[in-house]
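Pasting a structure below so you can have a look.
With one protein chain withheld, the remaining protein chains of the complex are depicted in position.
Moving on, here comes chain A:
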């Protein structure tokens, strides 16, 4: 524990090696960690009192500059929670609250509640909010005594164990009847109500009816700004924290009730925002801590707070020697710890992160949630908010932040506005995407604390349900220690061969509804129903009681033993059905949000059960189950295909022969051959019905949609118009086609989208071909908007650490040599374009900064874009449609004229002499504008020049006013350098082209 806990977090006081066991309840001295023997049964949620610091120290530190703080305190106190009602104080009333966080400590057991036992006991702490929103408590529940040696279920996290035993699910309501609890004598926390009770006195309410609502949590959204040095990413050991912006919102309200920003050095006022300026950085940090304590948020949100903001604040406080800063939690004098964690999951991949434990407050990092729940091409706050809120965010480069900070009160105000916006966007995202509802519902459905949902993978959720169910059935789960995947892998889902082509007749899609859960239910697949062939023989099981799966495993039938997993699944799916039905009835938008979140959570949970059995590095893998599931799945797809093609034939009395053109994991695409959507829908319904009848219940084939037209490229790659009613199509649906890949330039995305639009919606294939040709011609003629060609990649480590040379790493190195101050650092995203270079130069040597390209007229390499970027996706789309697609699209006459700009910084240009040339025919002339041959064409040539200027002027105006709009100010210069913004390079280019075009135009003023 000592090693994994951050040793720097220990207070500077003496005796880090005091003898064990000095773990006392109200620790006044820091104590040593427990002996290492306990390590394996200890999990992350235990709080050892090593993190508590001497109470006197804190008090004295606080007293030291007492007067200065008074002013601040009075300012902050208006945001404190309203006082609790007397009924609670006199313990005359039962307490009902929604719990948010559960953790535990090891401590002396409470003599009053458990007079018989003595010694160490695990004390569970529950934090939550009552309905009135005024109260907020820490509860200590005595329980359980010392853990004994267990072979079964001993790998269960203690908090989870407690929840399962008390039937508590994450985020539900808990009641403690009046008289059953006792106020603690000495408050250990900052909670308004704090009391002890015995764990058996708790009443846990199922989240139904009145208890499905949400308590009015206080949600704090914050963002910090640091003044980095030029050329370095801010480091807490060097760079000060200069601003902290905070927004506090009550759950369920749409506007924050507190908006403030704390700044280092003066800052001009901002309307509607409380600006607090301090002369030292230390005061800023302390004010923030004070603010946290006073406002007492239940949930802390932000963007990348877990990996950046919170650790930065804590490490910065340590650098500055502010010992009392990290007491941000609800437990008095308990310090916040930072430690590095690695989260690894098959579904989400491996991610390194920092874990900051703040007792009693749930942290919800929007970045983590985004990365978990959405597949996006970029996770920068800017692009995420552009995606979900359709709002561009002004992006101030961190090298400018220092300049703004070192300016005056006005420039710092500018920064503060930016900082506030960054704090506001996570809140908006939280509301928009209903994260609170969805996650609380997920916690309720699966029964794990909310904090587990972000920090852990899927398996804990299934495990929690499994444990609950087996407790009901009086079963225990073995403690399987699984190391690696020695069991090997198994055959996955089946994919029917795709018959690539462009289908201009409606394609009906038959889907299995929740295929894998249905299979598990239908064939009673579970840990407890699996029998080995020997067992069958030994126990002499009759063949009618067992099922042999296509993969060769044997499971007993439900009449002999009903499986736990099928039962869990049945409950989940039944609950989902109920939630969906309720959703239809619901009127209140909040209730709707809760129900929708619930049905979504139920769906995800049901689908993750299969994954749980198949995950080889999980708690309880059982490949017999998962391979049986997939084998049944394969069988069903084949079966469906056969049935469809046998039944729907001309011989069978139908107009056409049906054809299965493609089938994936749980769906089959059928071309019935009928020309209109409605007929296809009717046949689809008929097919779904008659095929469903041949399956064991509850496996069901459903007909949902028709694709018309449908472009099938290969397996997992298709596009089509999606119809659910015969009148109008719903949308354009694409899968596996380059529209979101990160390492493509925007041109590819636009081109593919436009082509699909033309092919599918406009049904205009010649138009699509012409469009491609025009675009390619534009590319070759150097008329392409540069921002469409920019490729962006994240720089995750420095150049030396990359094994192979990559374009963006090489470029970052080169840029550092040019100007270290603006070069990208580790963690930044590096945008680049591929330029023309000497013959044989490697691709990574040809990367260049788009701005540098713009400024120096460096020619881009159209061939690279043609061959490496757009050709593959284009051919994929057009090959099923056109004969000779490659020849037609990529080598036609439109590729024959090429124009390349002359770089202004190349060596040869230094020796070149600039001479006037005729605007009309480029002939050299000594003076004037036109050569003698072109005289007489003035009107036409002038018109050409001036119309160029006029186009540019229009663009210039639109681009720069758009930036003013995003920035939200007319009177201040635009500073934004967001390279994620689609118009950033265009704006820059317009500015530069304007100068040149104006010069050209001025030549006419003779």
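The rule we apply is simple: a contact is a pair of C-beta atoms (placed from the backbone, for glycine too) under 8 Å apart; a residue touches a chain by one contact, two chains touch by 3 or more; residues count from 1.
We take it that contacts and distances are computed from a predicted model.
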{"item": "Chain not present in the shown complex, as UniProt names it (candidates \"DNA polymerase delta small subunit\", \"SNX30 protein\", \"Transketolase-like pyrimidine-binding domain-containing protein\" or \"pyruvate dehydrogenase (acetyl-transferring)\")", "value": "\"DNA polymerase delta small subunit\""}
{"item": "Candidates A:686, A:845, A:888 or A:953 - the one touching the absent chain", "value": "A:953"}
{"item": "Touch criterion as defined above, residue of A:198, A:270 or A:882 at the omitted chain", "value": "A:270"}
{"item": "Residues of chain A in contact with the chain not shown", "value": "268-272, 387, 390, 392, 410, 413, 746, 753, 757, 761, 781, 783, 937-940, 942-944, 946-947, 949-951, 953-954, 956-962, 964-965, 968-974, 982-983, 991, 994-995, 998, 1001, 1004-1005"}
